[in-house]
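Showing just some of the chains, left in place.
Chains here go by letter, A and B, matching the order in which they are written, and residues are numbered from 1 within each.
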C-alpha cells in the first residue's frame, strides 16, 4: 500500500473479552470492527493502546490479528499495533502480522528501563529488517514510558525505508510543528491525542488516529472533512460538541471508557482486563450523559 | 469602548531606554509605537511583559503611559499593562492610567509568595473598584509566577463587571478549550503564546496579543484574516513561515530579542535593562538570519 497517501481517520477497535475474562470474545471483536467499518474510516488499526494489546497473552494476540484480517477483509487498510518490551517479541509479532495479512504496522517501543536513542533505533532496525510492511512509528509517552522527540521520529523515518508515517500522541502540539519543520513537510504525521484533534488538523496533520468512532461513528471523520474544506467555523462547533466525550474517554483510559460506552450503546464488548476495572458509579453516569 | 468587540492583533511595543540605561528614550518609544500603528493592529498594549514594565521605576512607568497616550492618539484603543506585586501599587497605576487617557487595562497579578484564589480575586476587586476602565485579565505563569486556571479566569470575568476579556499565555491550548466551555462561548479570549497562534485561532481565540508585529509588520494580522476567511491552507503556510522567528523571540525573552531585531531592521530601540543583556554572538546571528 501507499502508506503516505493515507489520510483521514484511522479507527481503533477495542478488544472484547469473554464475560469471565479468560479469553477473547471473537464474535464481539468482529462486531466492534464491523461497526467501525460502518463509520467509513480511512483505515482500521487493531491491537493498539485502546485494543489492550499490552494485556493479551501471545496466543490471544495472534488470534486477534487473524480475526482482524478476516473482519476487515480488505475493505480498508488493516494496521496492526506492535508494542513490546523486548525486541525479540516485537520482531516475532511483526512477522506474524505480515504472514497473517496485515497491511501496515504501528510500532511503539515500550520501556521498563528508559531507552536511549541508539536502543530505539536498533529496535526499529530489527523490526524493519524482519518484515516488508510499511511502519507507522507511534509516540505515546504516557502509556509506553518512552518519549521519542521529533528529531528521533524524523530520524527513524529517514533511516528506514519502510518507516513512513508518524503518530504523535504526546499531546504537545509543538511536537507536530517540529516534525513538519524538521522534515520540511515531507513526513506525514497523524494526531493521536483526541483532545487536540482540531488543532492538529490546523497544524497540518494527515489525519486522526482515534477510538472515538466506536462511540461517535462518522463524526470524527466529518471533522476531518470540514477542516479539509476550510469550514473552520463548522469544524470548531463540531469539535467543541465532541470535546467533553473525547476528554472523558482519554482521561478514564480508552479500554475502560470505550467498552463502557459500547455497552451503553447496545454493543456488548465486555469489560477491560484486570487490574483494569469496568466503569461504574458516577463516572458511568457521566458517560451516559455524554453519550446522550 | 466595547471591549468584547475587539478582534485581531493586539500589538505590544518594547520600551526603549537611553544608551546609558538611565531613563526612557521617549523619541524611540514614539517611533516604536508609530511603526506598530503602521502594521494596523486592532489595539496597542503598552507596558506589558514585552514592554519591560517590571523593570521600570514608577516615574518612568507613568511617563511611559503619557507617551503611549500621545503616540497612539486615539488611532486604535490603547491598553496599559498593570503587573504589580502589591495591590496598592496596582491600584495606583490603574488610576494613573485612567486619568492619563488609557482605554483599557491589562492586569496580571505577580507573585513572590504564591497567591490563593481568594487573594487574586481581592486583588482584582480592588483594581476594578478603583477605575471604570474595562480590564483584560492576563495569565502568564512563566513570567509572573501566578497561574490562574480557566475556572478562576472565568470567575473573574463573571464577578467583576469591568473584567471583560481574557489573555491566556500559558501555552496550553486546553486552557482555551476550558475557557470556551466554562463560559459557554461567552467570554472572549486572546492568545498570548506566539508559537500557538495558528491553533489558538482554530480554537476560537478572538485574536492574538503579540510583540511580533515589531519585527513582522502586518504578517501576524494577515494570519488572523486568513483564518477568519477559512483559508486554512494559506494560513498554515504563513504560520510555519513565521514560526522560527516567533519561537526565537519568545525563547530568548521578548525585550531582548525584539530590541535586537528592531536594531537589525534599523529602528534603534536600545538595549533591555540590566540584568537583561543585549543579544549577542551566535543568537544574534541566528536572529539576523531569521529576519533575513
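General observations
One rule holds in what follows: a residue touches a chain if its C-beta (ideal position, glycine included) is under 8 Å from a C-beta of that chain, and two chains touch if they have at least 3 such contacts.
Note that the structure is predicted; figures quoted are calculated from it, not measured.
The full homomeric assembly consists of 4 copies of the same chain, 2 of which are present in the displayed coordinates.
One rule holds for everything that comes next: only the chains that are shown with their structure count from here on.
If you average the CA atoms of chain A and of chain B, the two centres end up 39 Å from each other. Every residue of chain B that touches chain A in the complex is listed here, in rising order: 173-174, 177, 180-181, 185, 195-196, 198-199, 201-204, 227, 230-233, 236, 240, 243-244.
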